[in-house]
Every structure is written in structure tokens, then in C-alpha cells.
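So, chain A:
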Amino acid sequence: MTEDNFKMSNKQEEEVSKFFAPENEKRKVETPDGEIIEINPLQDYFSDARPKVHHPNTSKVVEKFLNWARAESLWVLGFGTGCGSIEIPPLLTPRFDAFRFGVQMRPTPRQSNVIIISGYLAVKTLKRVIRSYEQMQNPKYVLALGSCTINGGMYFDSYNTINRLDYYIPVDVYVAGCMPRPEALLSGFGKLKELIKAGKGEKANEYVEKFDWYKANQKKIIQDWNMPDYNW
Partner candidate 1 sequence: MENLNLEIITLITGVILVLIGIWGLLTQKNLIKIVIGFTLFDTGIHIIMVSIGYVKNRTAPIIDQSVNINDVGNSVVDPVPQALVLTAIVIGLGVTALMLTYVLKMYQKRKSLEINNYNDLKW
Partner candidate 2 sequence: MKDLLERLNTKYNLTDIKYQRDNLVFLTIGKENTIDLVTHLRDYEGFTHFVLLSCVDWIEEGKFQLTYFLNQPERKYDIAIRTMIDRDNAEMVSAHHLWRQITTYQRELREMYGINFPGSPGVDENFILEGWDDIPPMRREFDTKQYSEDTFFPREGRKTHDPASYMKEKLYPTEPTTDKVNKTDE
């Protein structure tokens, strides 16, 4: 995993460029001094740094305490992908009341720890999911909901819906069903908490370690890859 193979090859760049929106293409602008400079939006505006592995705290006790805190404070990104997204709001109602378990909703990926992939995932949505996932900060967990995320579910033969989520982002917990009820979702949260408390919630690091494999899979189906390889 050197810096070189992380960057897109020229050929790749060319292939990709045919899908670029005009805003993505290199453009020439005139500076106030009258000089003409070239802007390469992808390079100039996006960080191309590679993600790093963030190791757990060396002290076991501390790490255990922190993991407990992480488990008891799951901030969920408000991102609904498929039909499962309609199952999330009931979590916050008096009937299910996920707040009891420290589950809270956040509107921005920067502050969230959990992303729920709630059902089938179109290729177009996958791109947004990847962005949002990469914008989340290191201890981060993926909760995949419904059979569509497991093997495509009823959309197994769709031309536009992925079949296996774990080829694109690392999944911590699957909740099977079509659709799973909120109770099942709560149980999924319970499972996730167990994993975190057991110190097994390190999928974020796994994503970084198997970064090239994930990227290759992602790029295989996302044809117009008009973003940097890692969305900081």
C-alpha cells in the first residue's frame, strides 16, 4: 500500500472523466493580477490524504471504559436508504424509545458513530453512503438492515441494486428480515453494543486496512467516480 497505487492511473482518470460534470473538469481562471491559472478541482479542493489506522488505547482498562462509553452512546446518522428508513423513526416513539439505550440521532456524519443501511442500496445511493461513511470519525459502526443488504433480497437480480453490502463497507451487524421490525432493530443495537464492549467494533480500522480491496469493489460498480478516493 504505497502512495502510488492509491492514486488513480491516468487511464482510469480518462475513463472516469467522460462522466464528469462540467464543474469537475479542469478549468482556467484569471487571477486578479491577470494571470491565467489552471484549477484541478479534485486535487485543489479535496484532500487526498490516505486514511490511517487508529489503534485502540494501549491501556486495556481505559479502552474498556471508553468502549463502554461508546457503546452506551450510539449516535446514529440520520440517513435512510431504502424502505427500512421508515422503520427508524418509530424507534424514537414512546413504544420503542431507543433513547433508553443511549441511541440518539445526529444529522451530520461528523458527529455520528453508527450508520444504518436501511434496506436496498442503489448504486447511486451507495456513492452517498460511502461518502457519509468516510466522513464519520474513527470508531464507527455499520448496522445493515434487511435482506437486501445481505444478499440483495428481493432485488437480487436488479441491475441497479447491490447485493452484498460488506463488499463495499465493513458491516458490524446485520439485521435480517424484509423488513425487520423496530424490535429487531433494537436487538441489532444490542448486538452492536455487545460487540463494542467486547472490543470487536474495529471495523473502521479494517476498512482502512483493506482499503484497496474496498475501493476496487466500489469503483467496479460506481462508474462515474468523480470524487477523491477518501472523502475526508
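The definition used in the following text is that a contact is a pair of C-beta atoms (placed from the backbone, for glycine too) under 8 Å apart; a residue touches a chain by one contact, two chains touch by 3 or more; residues count from 1.
Inclusion criterion for the candidates: all candidates are chains of the complex that A comes from, given by their letters.
Treat the numbers as computed from the prediction; the structure is a model and nothing was measured.
Asker: Tell me which of 1 or 2 touches chain A in this complex.
Answerer: Every other option belongs but stays apart; chain A touches 2.
Asker: Which residues of chain A touch candidate 2 once you look at their complex with the stated criterion?
Answerer: Listed in rising order, the residues of chain A that touch candidate 2 are 19, 122-124, 127, 150-152, 156-164, 167, 217, 220-224.
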